[in-house]
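Everything on this sheet refers to the single structure shown next.
Omission of a single protein chain aside, the complex is shown with its protein chains in their original locations.
Naming follows writing order (A, B and C), and every chain is counted from residue 1.
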Amino acid sequence: MDIGFVGLGAMGQAMALRLQKAGHTLTVWNRTRAKADLLEQSGAFVAETPAQLASRSDIVFSMLFDDATTESASFGAQGIAEGLRDGGLHICCSTLSLEQARRLRDGHAERGQAYVTANVLGRPPAAQDGSLYVIASGEALQIERAMPLLACLGQKVFIAGSDPVQANLVKLSLNFMIYSTIEQMAEVFTINEKLGTDPALMFEIMTNSFYTAPVHRNYGKLMVAQDYDQPGAPVTLGLKDVAMFLAAGSEQRVPLPFASVARDRLLASIAAGDSERDFVVLQERVRQEAGLKPR
Amino acid sequence: MDIGFVGLGAMGQAMALRLQKAGHTLTVWNRTRAKADLLEQSGAFVAETPAQLASRSDIVFSMLFDDATTESASFGAQGIAEGLRDGGLHICCSTLSLEQARRLRDGHAERGQAYVTANVLGRPPAAQDGSLYVIASGEALQIERAMPLLACLGQKVFIAGSDPVQANLVKLSLNFMIYSTIEQMAEVFTINEKLGTDPALMFEIMTNSFYTAPVHRNYGKLMVAQDYDQPGAPVTLGLKDVAMFLAAGSEQRVPLPFASVARDRLLASIAAGDSERDFVVLQERVRQEAGLKPR
Amino acid sequence: MDIGFVGLGAMGQAMALRLQKAGHTLTVWNRTRAKADLLEQSGAFVAETPAQLASRSDIVFSMLFDDATTESASFGAQGIAEGLRDGGLHICCSTLSLEQARRLRDGHAERGQAYVTANVLGRPPAAQDGSLYVIASGEALQIERAMPLLACLGQKVFIAGSDPVQANLVKLSLNFMIYSTIEQMAEVFTINEKLGTDPALMFEIMTNSFYTAPVHRNYGKLMVAQDYDQPGAPVTLGLKDVAMFLAAGSEQRVPLPFASVARDRLLASIAAGDSERDFVVLQERVRQEAGLKPR
Partner (left out) sequence: MDIGFVGLGAMGQAMALRLQKAGHTLTVWNRTRAKADLLEQSGAFVAETPAQLASRSDIVFSMLFDDATTESASFGAQGIAEGLRDGGLHICCSTLSLEQARRLRDGHAERGQAYVTANVLGRPPAAQDGSLYVIASGEALQIERAMPLLACLGQKVFIAGSDPVQANLVKLSLNFMIYSTIEQMAEVFTINEKLGTDPALMFEIMTNSFYTAPVHRNYGKLMVAQDYDQPGAPVTLGLKDVAMFLAAGSEQRVPLPFASVARDRLLASIAAGDSERDFVVLQERVRQEAGLKPR
């Protein structure tokens, strides 16, 4: 099938490569053209604009940074919507606000185009070997159409419902579970450290008893090591995420006190000068309140 | 070895049986005598008082409901301390406040007796087949002395430190991770349900991606089923636990905002008439705030 | 002086009348024309559009509902900016987000026009007799220019600084002090009522000791009476306000936990069906959590 892929960050590239290896003909586009080189070398056509890309594709994926970049690549001048044919399908994988997801859904519908959300869990290596978790939602017919491609990307494809917005909220929710688990573990590590119990031991107890999930293992490990400077998601990205989750709570009328606490920790992290460090650094706010300094 | 076991609730009985099956000679005591019948039938001696029990034992376990019952069975009239010989060891498995744990530690020390905390994770069936997780702390020599017995009870024995109080705080912390995970999942289930996404599907997505720990599986399942009336830990017990954790935060000078939120949910659950239901019912407070009724 | 006044809700009308009575020549505009009748009868010219109004005025006041209506009346087609002459001054009295205030400031500056924020505290009767409190900010020269008019409207005019945005944040802050005082008093009324102490007595004690401010008297009185259905500010308006305050906290990197609690109470009030009642009704959320029903 002729596939377009807009947005070639680390994740987007890995996903596009996976699709290419599965035998699909790819047209790609990225704001910074250099990131398209690798895919071009393995046969992808590099479009000048999202519109040109869309005009060559049955289905267009997008994996962009945020609401604004997605809006602009979709409906801006020379955007996807301009090139996409009648009945063409846009599958958007970005983590977006519900509001933006609705704009995409409705904007494509007005133009007679189809739209599906397909958020993914996992990091680039998982994308490359097709072991992501995919959470998709949209009209049943479009989901069916997208399914072979989604199944190529993910070890599991969950269908959240018939409205594309639903998958977006699932994604925001799962991200919320990350930073709220960090806060939860930070409270535990901190109070035990103050009583003389080593966080490394606490981590061992947690992850060898009932707190064995990847969320505990992966983030707990970084917390124990106070390792905040590896390439991961920075505090600013965490704050963007929790803000979108709280905005969803606002429109759906759901108080989310844990999310408010997490938001405050991330704000305080930026105020403390940690905006570009991994958001696990929110742990230091818990420690600082308790009078502990970084080890 | 001559072992005493004070406190024969479901958990205490299962642990005592396990020790008995391992070949130890047991003396047991319980406030309500009938609960000792099973152990008596399999050869245990039923003491009249904790003091009598202690006088017949090298090591005395206790597994009682709370601070008050433990204090009274330890240092009250005819309590363990009265009967325990010089150098005798009391291993306390109850979930206690740090303050009470210190009273036990110091009270036994004043009397020339030894004291170790050995908290356990798991339910009675795990106790019976020796697959609990044990978290112990105390002086190295006493831990060494206790170890063969602890290893008989648990698939893993973690040593939290040389002060008995440390294990108590670890236990309170692990319990906190339960009810704060319930709040976390309740926020997620509720907001997604309001957008039309079935909690059962959310549960499937969570537990098949990165939220795979027993804490997610076991409690998430009850939450999806809105199953609040099975025999488990009631709201009142949850409140007792979070109150002890917050008190620990107070003495150690550690703000614990997630624990405060959980406390408020449990208080509101009692105010709503749910005090004797499983503490998973705190989910209904999240749902009610969002305008949802029990399904 | 030739004054324009855009936005003739209860507050805007009262302010415009006050200016008219002070001898100024008024041009007015309102989306719903009927609200201009009273001012027309006393001599004001009713413009067809904000642009026409601005072209007839040295200084244009606006007092509109929110960000969107202000943006549209200022920079939309036939908006104030289209008609305002070089060096003309727009004095905006609406409660706006910081983001919107900056858009107004910068949008007018780009067009060679002047802009001042002048938020007001008080209700329509205070506007009519010139006893509002006015909080203004902007360039010193423009403030000086606005001062005679502001002094006509308010018993006091506070100058918050040289950036128009500053007055907007002061206004959002003072509004925050209202709803957070309501939450504070609600916690006090509720816990005392549960112990048998009448809220009316608590109110008397508060307001006859150290809690004597208008914020205590005015809102406390409504709370004791459980009077939620008088024309006042509805829950939705309160939520808009707290959302703007939290957004200010987000951009300024200031955690605002009291504001987050208030936000959750207002969200829960909407979920409970109280969206159009006075925002004092947030008290019922505190009471409900405590198991109390409306009296």
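One rule holds for everything that comes next: a residue touches a chain if its C-beta (ideal position, glycine included) is under 8 Å from a C-beta of that chain, and two chains touch if they have at least 3 such contacts.
It should be emphasised that the depicted structure is a prediction, and the values quoted were computed from it without experimental measurement.
The residue from C:52, C:94, C:117 or C:180 that touches the chain not shown here is C:180. Here one chain is not drawn; of B:42, B:230 or B:250, the residue touching it is B:250.
If you put the hidden chain back, the residue from C:37, C:99 or C:163 that touches it is C:163.
Of the residues in chain C, those that touch the hidden partner chain are 98, 121, 133, 135, 156, 158, 160-161, 163, 165-166, 169-170, 173-174, 176-178, 180-181, 183-185, 187-188, 190-192, 194-197, 201-202, 204-206, 208-216, 248-249, 252-259, 261, 286, 289-291.
In the full complex, chain B touches the hidden chain at residues 239, 243, 249-250, 253-257, 260-261, 263-265, 267-268, 270-271.
Not every partner is drawn; the one left out touches chain A at residues 264, 267-268, 271-273, 285, 288-291.
Methods note: only the chains that are shown with their structure count from here on.
Annotation: the chain B:chain C pair of sequence copies touches via predominantly the same residues, more than half of the used numbers being shared.
Rounded to whole angstrom, the centroid-to-centroid distance between chain B and chain C, based on C-alpha atoms, equals 53 Å. Taken residue by residue, chain C touches two or more other chains at 264, 267-268, 271, whereas all remaining positions touch fewer.
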